[in-house]
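And now, subunit A:
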Amino acid sequence: MVRAVAVVYAGAIYAFIFLPVLVLVLFSFQGTLFPIPPFNGPSLRWYEAVLNDPRLTSALGNSFVVAVTTSGLATLLGFLAAWGLARFELPGGVLLRGLITLPLTVSYLIIGMGLLVFFNALGVPKSLIAAGVGHVVINLPLCFAIVYSQMGEHQANIERAARDLGAAEWQVLALVTAPMLWPALFASFFLSMTFSWDEFVISFLLTRFDTTLPVEIWNLLRAGLNPKTNAVGSMVFGISIVLAIVFELTAFRRRPQ
Partner candidate 1 sequence: MTALLAVERLCHRFGAAKVLNNVALGVEAGSYTVLLGPSGSGKTTLLSILGGFLQPSSGLVTIRGVDCTALPPARRPTATVFQDYALFPHMSVGSNVGFGLRMKGIGRSVRVKQARDMLAVVGLAEAFDKKPHELSGGQRQRVALARALVVEPAVLLLDEPLGALDLKLRRQMQDELKSIQRKVGTAFVHVTHDQEEAMALADHVVVMNHGRIEDQGPPERVYGRPATRFTATFMGESTLIPGHVSGEGRVETPLGHFPATGLAAGTPVRLAIRPEHVRLSSTPDAIAAVVTDVVYQGSFKRVTLAPAAAPEIAVVARLPAESNFRPGQPILVEFVPAGIVILKD
Partner candidate 2 sequence: MSLSAVRAGWASITPALAWTLLFFVAPFLVMAVISLHPQEAGGFSAANYTQFFANPSYWRALTNSLEVTLLVTAVSIVLAYPFAWILATLVPERWQRLALMLAVLPFWTSYVVRSYSWLLVLAEKGIVNDTLIRLGLLAEPAQIANTRLATIIGFSHFFVMLLTLTIYANLKQLSPNYRKAAADLGAGPVRAFLHVVLPLTLPGIMVGAFLTFVLAIGDYITPQILGGNNELLMPQLIMMQIGRRGDFPLASALSIILMVVVSIAYVACARWLKIERA
């Protein structure tokens, strides 16, 4: 009895979760002009249209470059700060920790608005770099929190042992601490990448002509329902899933139990 109810309930939730994705992917193969029933297909014409649209392909490249560079920077800064705050008792450490994690509690919209107003006041023009600055702001506290939470006392002892054997601070950091925290660093980088890859509002506010994929999709979307949007959405979904599987197979399999 309980089982039957559970199966029906779980089935309903799965249906709710998958309905929009299935509709999205199905109608990306639509042969006619509108992604609504009835389905005429399958056809690859909209995928062709996406690949032949230089605005979409360049936005895809932009998104990738922004995601990789800002995630690398956020992971590096977050790691250094986590190490400094976990290993040294600095005056006001609790306050500094609070300050670094503060952006986590602020909406992306507000962070984007702040940077827009700030850059505007300084006369800095809109650009991909401006958006990248914003992406580091949102991902830095996340990387910090992930790495900080993984810095345990036993690792401090291993670092002490390295110092005892004559390693300088930068050597301790590069040869002992970073390799030891590899899973946390990888997770930080990967999570940052997915957030940056998917971020819309900051890029929307801070870029103009050369922009990222979510903003370009948004521009496409303003023209109404269009199977081309389905096609590009399905492609992004496919790429993300492949990356997620790679992440699953590398980061989680190697983590010691």
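Odds and ends about this structure:
In this text, a residue touches a chain if its C-beta (ideal position, glycine included) is under 8 Å from a C-beta of that chain, and two chains touch if they have at least 3 such contacts; residues count from 1.
Selection rule, in plain terms: all candidates are chains of the complex that A comes from, given by their letters.
It should be emphasised that the depicted structure is a prediction, and the values quoted were computed from it without experimental measurement.
Between subunit A and the candidates 1 or 2, touch in this complex occurs only with 2.
Across the complex, candidate 2 is touched by residues 2-3, 6, 9-10, 13-14, 16-21, 23-24, 27, 34-37, 76-78, 80-81, 83-90, 96-97, 99-103, 105-111, 113-118, 120-121, 133-134, 136-137, 140-141, 144-145, 148-152, 169, 173, 198, 200-201, 205, 213-214, 217-218, 221, 225, 229-230, 232-233, 236-237, 240-241, 244, 248 of subunit A.
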